[in-house]
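After this line comes chain A, so read on.
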Amino acid sequence: MSLFLAQLSTAEPIGGLTLAHFLVVSAVMFTLGLVGFLSRRNLIIMFLCTEMMFQAAGLALIAFGRFHMNHTGEVFVIFVLTIAAAEAALALALVVLLYRRKQTLDAEAWAELQG
Partner candidate 1 sequence: MESSLLIWLMAVPLATTGAIVFAPERMAKVLATFGSMVGVLLGLIAAGRFDWADGAAYQFTSSFPLIESLGINLSFGVDSIALWLVLLTQLLQPLCVIGSFSAITERVRTYYAWLMALQAAMIGVFVARDLLFFYISFEFTLVPMYVLISLYGSTNRRKAATKFFLYTFTGSMIALAGLVYVVWFTAQTTGEWTFAIETLEQQARTMGRSQQAWVLLAMLAGFAVKVPIFPLHTWLPLAHTEAPTAGSVILAGVLLKLGTYAIWRFVLPFVPAAVNEYAPIIAGVCIVGILYGGLVCWVQRDVKKLVAYSSVAHLGFCMLGMFALNNVGAAGSVLYMINHGLSTGALFFCIGFMYERYHTRSLDEVGGLASKMPVWSFFMGFFTMASVGLPGLNGFVSEIMCLMGAFQSGAADIGAGGTTGPLGPWYAAIAGTGMIVAAMYLLFMVGKIVFGPLREPAGHHEHDVLPTDLNAREIGVLSVLAAGCIVLGVYPRMVIHNIEAPIEQTLSVVSMAASGDDPASTLATTGGPVLLAGRDAE
Partner candidate 2 sequence: MIPFLAQADAETPAMVAKLAYLWPEITLFITTCVVMVLGLSPNRAFRKSCAAVSVLGLGVAFVLALFTKTPEYSLLPGLMAYAKPLIAAVGVLLILMLTGTVDQGFERAIKQGAKWDPLRSTRGEFYAFALFSLTGLMLCATADDLIWLFLALELTSLPTYVMVSISSSRTRAQEAGIKYFFLGALGAAMFLYGFALLYGATGTTQLWAGSAGPGIAEILATRILETGSIGSIATVGLVLAMVGVSFKIAAVPMHFYTPDVYEGASSSVAAFLAFVPKAAGFITLILLASVVGWGFGGETNQPLASGGTLPEPIRVMLWVVAALTMTVGNVMALLQSSVKRILAYSSVAHSGYMLVGVIVGPGSPGDIPSNGIGAALFYLLCYGFMNLGAFGALACLERMSGEEIESVDDLKGMCATYPWIGWPLVLCSLSLLGLPPLLGFAGKVALFSSAIWAQEIVLVVVMGINSAIAAYYYLRIAGAAVLEEPGEVQRSLVRTASFGRIAATVVSGASVIVLFFASDALIQRSADAGAYRPSPAPTQLRSGESAATQFPLRPENSQGVTPPSRPQN
């Protein structure tokens, strides 16, 4: 762990905030998203959780971009957002379709295929 923090601490502080802070937030977001995905049963909320995980990555990218003083991270984030949007469109269409079929958004209603 010390190695991990040592790498981070070399970064130039941004108003007292170090890269570590951003990364911790990002990691927390990612974990929250993951936990949410695992614990919630509503399809829409589950989807939102994946979005949160995407955005956690986005946050990390931004922070790294600032850390490395280049714009690659930001460019990446733009594309991530695009993809997220596309996924959102897809997700919503699917969710609507499913709701029409079963009148429920409970993910566990869909467990016919198994084994």
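Regarding candidate selection, all candidates are chains of the complex that A comes from, given by their letters.
Everything that follows uses one rule, which is that contacts are C-beta pairs under 8 Å (C-beta built on N, C-alpha and C of every residue); 3 or more make two chains touch, one makes a residue touch a chain; residues count from 1.
Please read these numbers as outputs of a predicted model, since none were measured by experiment.
In summary, of the candidates 1 or 2 that share the complex with chain A, the touching one is 2. Residues 3-4, 7, 23, 26, 30, 33-34, 37, 43, 46-47, 50, 53-54, 56-58, 60-61, 63-65, 67-68, 70, 72-73, 75-76, 79-80, 83, 86-87, 90-91, 94, 97-98, 101-102, 107, 110-115 of chain A are the ones touching candidate 2 in the complex.
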